[in-house]
Structure formats: C-alpha cells, structure tokens
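Chains shown are a subset, placed as in the full complex.
In order of appearance the chains are A and B, and numbering begins at 1 in each one.
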Amino acid sequence: MTVGAVAAGWVHRHLLDVEGLTREELERILHLAVDMREARAARAHGSLLENEIVGLAFYEASTRTRVSFELAAKALGATVVDLGIAGSSVSKGESLVDTLRTLERTGVTMVVLRHASSGAAHLAARTTGLCIINAGDGTHAHPTQALADALTLREALGSLSGRTVAIVGDVAHSRVARSNIHALGTLGAHIRVAGPRAWVAGFEAWPGVEVARTIEDALRKANAVMTLRVQLERGARPADHLAWRLDEERMQLAAPGAPILHPGPTNEGVEITADLANGARSLIGRQVENGVPVRMAVLALLAGVA
Amino acid sequence: MTVGAVAAGWVHRHLLDVEGLTREELERILHLAVDMREARAARAHGSLLENEIVGLAFYEASTRTRVSFELAAKALGATVVDLGIAGSSVSKGESLVDTLRTLERTGVTMVVLRHASSGAAHLAARTTGLCIINAGDGTHAHPTQALADALTLREALGSLSGRTVAIVGDVAHSRVARSNIHALGTLGAHIRVAGPRAWVAGFEAWPGVEVARTIEDALRKANAVMTLRVQLERGARPADHLAWRLDEERMQLAAPGAPILHPGPTNEGVEITADLANGARSLIGRQVENGVPVRMAVLALLAGVA
C-alpha cells in the first residue's frame, strides 16, 4: 500500500479515540506506520510536515508519550513548540479552551493534548479550529498507545482475527485498556478482561468482551496477554496484587509463546514479575519503539500529506 | 515600504520600552510586521535569523508570550533555546545579570526577557552585551504587546490620529496599559483612562491622557475600548468589578462600531461580559494573531537583517 492510497480514505480532522474508527481505517494507519518506520530509518519524509506547527499541550506530565510525539513531529520536519504546561502555574487561571484558542491564533495548527479530564480532547476539537490529537484524556482514551500496541501485536501474531487477547488489571481506570479493547476488537480479536471486581465492573456489557473470574481463566489459551500498571495511589490491597500478578506459572496457561504487553512504566513485582517483563516473550520495548512511527503516521494523515 | 528601507532608520540595539520610540520608528515596525505576516504565510524569510541564537528567559511563567516569541524566532530560522527558568530552582541563587552574562558567553545573541521586577530589561541591557527584548518587566512595560495592539487598532480604524481610545481597569498595575498609552499616544491617539481611583492615580499628569470619572465618561464617543485583566489577587472589591465592567449597554455610549481590545487572558464576567469578549466587535483574537509578525519584525530589526 502506498502512502497516496492511504490518504484517499482518510477524512477525519482529529484523532480523539479509536472508538469509531473502522477496521479499514485502523489497517491504513498501521500500514502507514510501517512505511513511516522505514522512512525514518532512511531519513526520508523529513519535510512532510514543514507547513505544520505542532503544539505539545501536556496538562499531565509525561516523558515517554511527549518525547515520542516530539520525535515523530520533528522526524517529519514540523515546527514543534512545547507549551510547558504541566508543573507550571500556567495550567491555573486560564481555561483549556482559552489557552488552545490563543495558540491557534499564534499559528499553531495541530495540538497533541494530554489532560486529566476525560473528554478534554473532544472539548478541544469542538471549540477550536485546531487539529487535535488525543494523547490521553482521563480514564477515557489513549488512541495512539492503542495503535502502537495493535501494530506490535500484529507483528507478533499476524492477523488478529479470532485471536484472544487477555487484559489483566485495573481495566476500569485505564485509558490504554479502553482504547485497546476498541482497537483490537475492531481488528477482529476476542478480548478477555480480568481483575478485582471494581476494576472490571461494567465490561460484561461491552460487545466482544468477556469478563473472566480469575486470572487463570483469563489466561487460558490466550494468544497474547496485556497487564496494566497498578496505580499504587488508587488503593489496591496487597492481596489484590498477589491474586492478579502475571508470573511464569500462570503464563503456562496461555497459548504456547503468547507474547506479553504492558503500556509501561511497569511496577516489577507488583502486576508482573521482573522475569516476565524482561523475558523473551515481552514486547514491552517493542511497544515503545512502535510509538514513534505510529505517531508519524497519525500526524501525516491528519495533516493531509499522507 | 521595503524591508531594506525600514532598516536604514533603525539604530536601537534593544527593545526595552515603546516610550522614546518616535512615531516614524513605530510606523516602521508596524509596516514591517505586515511584511512579516505575508512572509510567514509564504514561508519566506526562513533563514533571516540563521546567525542568531535567541534565548527565552521567562522569570515569570507565560504561555502566550513565550510561544509567540518562540514561533517568531523559529519562523525566521533562529536557533532558539529556552532557559526554562520559571518554576525551576535555577531562578534562585544566581542573579539575573550573572545568568545573562553566562548565556552571552555560550553564544546566545538575543534574549527575550520576562521578569517580575520593573527595570529588569534595562538592567540587562546595561550590564551585558546581549540584545535584550523586553517581554514584560513588572508593572513597567510590555512593548511588543503594545505594538501588536497598535497594529490591530490601525487595521481596524485606519490612522489613529485624533481618535480616542478608552482604557478601562487597573491601569496603574498594567505594563500593557502603560506601553499602549505610549504607543497609541505617539501614533496620534487621544487616551482616556478610567477605573477605581487607586487604579488610575497619577495619570492626570501624563501628557495626552485624560482620566475619566466613570466608565460611562470614558466610553462616550470613544473610537476603541481596551479593558484590562482584573488581577484577582490584587484585592479589588466586587463592587469595583460591577462599576467598571464593560457590557453591551455601556458600549452603546462608544462610537458606532468601536472595537474592543483586551490583552488576555480575560476574566469573562469580571471585567468584560462573555458576549462582548466573543462578539463581532472583539479584536482579542486579532491581537494574538498580530503578536507573531510584530515580534518577527522586532527580531529582524534588532538583528540588523531588515
């Protein structure tokens, strides 16, 4: 598939969520990401975004996601300006919408937005003329992470059709899990979620999602396993960690060679053993690697240059 | 007017204040800003500042002014380095002058300086060999904001000669108001200021400035109205807000179609109603838009390349 062919079907102005993207659209992004990875290695496409000014608006601090977007935008030749919001007093006293409208007036064309409030990216898209890329909003969505994870899984498993992916941990509070359920489900995977009741409540009602009673039930014959970071500040009990920790013995229940994913950063020894996190089955590093070309693909598509 | 013609009359090494600039010099900057706006849209002039290293030294946090200068410098091809001072521990323990002298030694040639102390930019200009651009010093001056406002008003009104501009609010504590009084007055406008007594005290003595007793007196037949941000932490009483708030009814007193300016960010419902701030007469967005080309013009003139 050529970059030109990808462009034809792409009509969205923002990337707010993976929910609502068709399988075809997801496939296009993932194919373009592979092209972008090659282009980056070959130092090609270095001026594709030369007419764009990309603002990084991280209302929550983030090193990995911010750096990943910054490198993606720079690899395509965009002008990048970091609003430096998190940790500054600027985040107080002016509303998100006012700040973004001001940025738009300065000539910023695309904004990568991370915000603690679910729905912040949708609000920004509705109230400004900017192209908004959601880099994580509250517990709602983190679409580019899910796209990187989908690319990583497809490279490991081939097609996702009919494959079972187990997602273990605090699914309810995880924007990564939520976006992955949409993306992987749309790409044909069957999703099993598992965790303490409060962490999976409500997911029985999601189409294509099965709620497993125990981690063992979740892992049985799973073709891939994703564990989630335990937010230590969210008051899980130590017993919960033990009951839902991914370890070598439990991984024996999964399909032979089933890979392990984690959105990072990991709490080794809490939700996953250090051996598994750093072992041969772990795709954790690959997820990070795929983050840059996936974001290059998204930026190029939204800018209308791919 | 060509860029070359602008250069001939420009002899200043710094932009510390608009006070002291002649009408001719102001006109030159504003004309060049219009050229720069076109050049930016056409992606021209992209290497005009390739020999300059512009340091952003914001001792007070600022998103809009910092981003505006950063984009202006990058649009002209400068190397930009953000000193990242505000909010860091670096701002303590080393004096402003020592920090700037160190920067000068690293090869930085121009510094955009925002500082809480009135006179900081003058001090920097006197004690270093750097080209200093004042991005706001205490309650003293904010020349590039006034230049952007002057450009905005001229585009709305044509010549400012003989026009009356009302400035309402805490004029005494506003570096924006102070610089606007100088710039607009030099361009031929008559200035009326109005606000609670403590907010306008002393301005009777300024040449060409009239202190109005009420907001109604200030607005009567005014050709343009600028309201100022109420610094909520400066302890104005709620009754003051009501007495000096710009609303639709009061705007009826101004000349037909008189535009409204505000340096932003606005406190909607405090010093201005939301309807007016977002209405057809509002030039608030245009003020931000004009900030980038005005700063491009200032950078290019000070670097001696325009």
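Going forward, a residue touches a chain if its C-beta (ideal position, glycine included) is under 8 Å from a C-beta of that chain, and two chains touch if they have at least 3 such contacts.
Predicted model only: the values in this text are computed from it and were never measured.
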Copy count for the complete homomeric assembly [2 present here]: 3
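Here is the rule we go by: only the chains that are shown with their structure count from here on.
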For subunit A paired with subunit B, centre-to-centre distance based on mean C-alpha positions, whole Å: 41
Subunit A residues within the subunit B interface of the complex: 50-51, 53, 55, 79, 81, 83-85, 87-90, 93-94, 98-99, 101-103, 105-108
Subunit A partner contacts - residues on subunit B that touch it in the complex: 40, 43, 61-64, 66-68, 70-71, 74-75, 82, 84, 86-87, 264-266, 285-286, 288-289, 291-292
